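Shown here: the complex without one of its protein chains, the others still in place.
Which chain is which? They are A, B and C, in the order written, and residues in each are numbered from 1.
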Amino acid sequence: MKDELKDLKFKVNGKKIELKVNPKILLLELLREELKLTGTRTGCEVSACGACTVNLDGKAVRACSILAVQVNGHEVVTIEGVADGEKLHPIQEAMVNHGAIECGFCTSGMVMSARALLLENPRATREDIKKAIQGNMCADSGYVKYVEAIEMAAKVIQGK
Amino acid sequence: MKDFSYFAPKTATEALSVLAKLKGEGKIMCGGQSMLVLMKQNMLTPENIVDIKGISELDYIKYSEKEGLRIGALSTHSAVEKSAVVKEKYPALAEMEDNLAVVQTRNWGTIGGNVCHGDPAADPPSIFIVLNAKYKLVGPEGERVVNAEDFYKDYLEVDLAHDELLCEVQVPSLSANTGVAHEKLMAQKGDMGIVGAAVLVTINPSTGVCQDARIVLTNVASTPFRVKSSEKVLIGKVIDEKLLEEAGKIASEEIDPPSDVHGSEEYRRDMARVFVKRVTAKALDRAKQNK
Amino acid sequence: MLILGKFTIKAPIQKLWDMLLEPETLGSCLPGAEKVDKIDEKTYDLIVKQKVGPIKVKLAFRNVLTVIQPPTHLELEGEGEDMTKLGHIKQKTTVDLKDIGNGEVEVAYESEVAIVGKLAMFGDRIMKSKAKDVEKEFTKNLAEKLRSLT
Partner (left out) sequence: MEDNKNNYAVLGKSVPRVDAPLKVTGQAKYAADYEMAGMLWGIIKRAPYAHARILSIDTSKAEKLPGVKGVIIGKDFGGFKWGWQAHTRDETPLAVDKVRYMYEGVAAVAAINKDIAEEACDLIDVQYEELPAVFDPFEAMKEGAPLVHEDKPRNILVEYHWDFGDVDKAFDESYLVREDLFQTPRMGKGYIEPPAVLAWWEHDTLHYIGAKGSPYMLWRIFGRAFKLPLSKVRVIQPIIGCDFGGTKNDGHALDFAAILLAKKTARPVKIVYTQWEELTTCLRRHAMWVRVKMGLSKDGLIKGLYTNVVADGGAYARMSPVTMYLTNGQCTVPYKIDNFRTDTWNIYTNNPIAAAMRGHGMYHTRYAIDCQLDLMAKELGIDPVEIRHKNSIDNPKPGEIYYTVNKLRVATCGIKECIEQSAKLFGWDEYHKTKKTDGPIARGAGIAASAFLSGARLTGHNSCSAIVRINEDGSVNVLTGASDVGMGSDTAMCAIAAEVLGVGMKDVEIKRVDTAYSYPDPGSYGSRVTIYAGEATMKAAEDAKRQLLEAASKEMNVFPEELEIRDKKVFIKTDETRYLPWLDVVRAACYANIGNVIVGKGVSRKGTKGFSPKAFSTGEGDVGTNYGFAAQINEVEVDTETGVVRCTEKSSMADDCGFPLNPAIVETQCIGGSYHQSISAALYEEFVMDKGSTLNPNFVDYKRPRAYEAPFPKFAHVITNDPYGPFGVKECSEATTCTGAPAVINAIYDATGVMIKNMPATPEKVWRALKEKKEAEKNK
């Protein structure tokens, strides 16, 4: 290694983490390989597929396109931190019940993109939803059921 | 990815001193959305990364009638896209951001990072050039302000010294009767434009005569490409279909487009014609509305 | 990928021809050329460094002259690798010299370049613009060299 390790303090799924990292480690590698949070998936290496989407301070970002050291002082939520214990988040619940999920490889990213969207705007329209998941590629369940499930979750969150 | 030393200054001053110390061996990373892709492929192997993402003093969007719009280099694309004042005063800028890649990229990628990357296919530089924007750079000698138009030197090369930092994008207020538009040719929403155009048109409200026109094309040369000869065709005249067609035709002849998997040179030439025509028409329309 | 170009240079055709075949010419005129070794009459090894914005490549190349028809026609083939393993490059070039009068020679070249590996992702977009830059500088250097000789 070229340099000494860098200190990194941040929160993952509500838990404080303190460790030292090689600055070239991507957030994705940190999550999967160091913290064993493998629910965040590795799909492509060109920031195109969205399978590694996590929420950083509530916003959807790609863990493959951020250095781990860059989340110092920030708060990260991964797919493992979305449900409330055993209780699924309304987005997760809707995706399960509506049959949106097939192979599931893109699902973590889809949930994280949807979560960030509904945090910011619980009244999201279909157009907003499409925009929010435009960065999430899916090969087999396609997008129709995901969009519909997120619409359903939005209604639940709004208390409708 | 190759190893590198990492510096994370918290202020612009600190960043400048780090850059100075590194004597040209420091590579600034802002959002890193384009850079990290290159680094992961080992296409880009910097010895030192100066990560300025943490310089919060450069994260702002301000507007006043007198000063115009001031976008701190650290503003994310999302911040620009969602800014109320941008939506109100420069709707074309917000529209451009809406089509810039996808939400995840916009949430982390910054305006400063984008304009300094120097990719001729990038959208923000084109619209900043038509808006007559200036980039405020700071270096060891102090501040320097360059026209967005003069900033781009070659493919991925910009007028930024190794010890300089882009701090702010300054966009002047728009005069009345001015319309701005940006569109690009995308097979899918968020694509890098096969060809893109940003256009500003100012008209005389009483005569309808075009007083000013600025047209910049993306992805048709090694830098954002201002087609002055097309502008000349329009300025001083009442713009009509025929003039638009002529302006488009001139642009298509003047550019030097690449040829890649998304479009041949021939196709890009014709698309430059179409987009000069279309986007100018849209800007003109807006100029007529903005009384 | 096909890279085509044409430039004119003021020089007697034979002299230009002789010079072009000198390894030293390539070494001093080709922008980025760090090292040129003449292996035999027809074979050159060269190391060329190129830069596109922040991206740097260093190519170790072996070029073989396959057809030599003095003083008008030259064919060469080359193959090399980026020294940091970014890609593998092959090229096949023909160069035609034509006396166009007024002491000027028109040099036309046609290069078929194949890039394999990560570098290939950049493809045409930068290769072409880079080729033009390289050509421009090469011609300039060549002209200067010719001037200094006369």
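Keep in mind that, in the parts below, a residue touches a chain if its C-beta (ideal position, glycine included) is under 8 Å from a C-beta of that chain, and two chains touch if they have at least 3 such contacts.
Quick caveat: nothing in here was measured; it's all calculated off a predicted structure.
**Student:** Using the touch definition from the header, name the shown chains in contact with the chain that isn't displayed.
**Tutor:** Missing chain, whole complex, touching shown chains: A, B, C.
**Student:** On subunit A, where is the contact patch with the chain that was removed from view?
**Tutor:** These residues touch the chain not displayed: 32, 37-49, 51, 78-80, 82-83, 88, 92, 95-108, 111, 129-131, 133-147.
**Student:** Could you pull out which residues of subunit C are in touch with the chain that's been left out?
**Tutor:** Contacting residues on subunit C, toward the hidden partner: 1, 81, 85, 87-88, 114, 116-118, 120-121, 123.
**Student:** To test your reading of the contact rule: which positions on subunit B touch the chain that is missing from view?
**Tutor:** 185-192, 194, 261-264, 267, 270-271, 274, 278
Just so it is clear, only the chains that are shown with their structure count from here on.
**Student:** Using Cα averages as centroids, what's the distance between subunit A and subunit B in whole Å?
**Tutor:** 29
**Student:** Which whole number of Å gives the spacing of the CA centres of subunit A and subunit C?
**Tutor:** Between these chains, centre-to-centre, one finds 49 Å.
**Student:** Mind pulling the residue numbers of subunit B that touch at least two other chains?
**Tutor:** 41
**Student:** Where in subunit A do residues touch two or more of the other chains?
**Tutor:** Residues of subunit A never touch two or more of the other chains.
**Student:** For subunit B, which residues count as touching subunit A in their complex?
**Tutor:** 1-6, 8, 29, 32-33, 36-37, 40-41, 47, 49, 51, 53-54, 78, 98, 101-105, 107-108, 189-190
**Student:** Using the touch rule from the top, collect the residues of subunit A that touch subunit B in their complex.
**Tutor:** 1-3, 6, 22-24, 26, 45-47, 50, 53, 56, 59-62, 64-67, 69-70, 72, 113, 116-117, 131-132, 134-135
**Student:** List the residues on subunit B that touch subunit C in their complex, please.
**Tutor:** Within the complex, subunit B contacts subunit C at residues 27, 38, 41-46, 118, 154-157, 222, 258-261.
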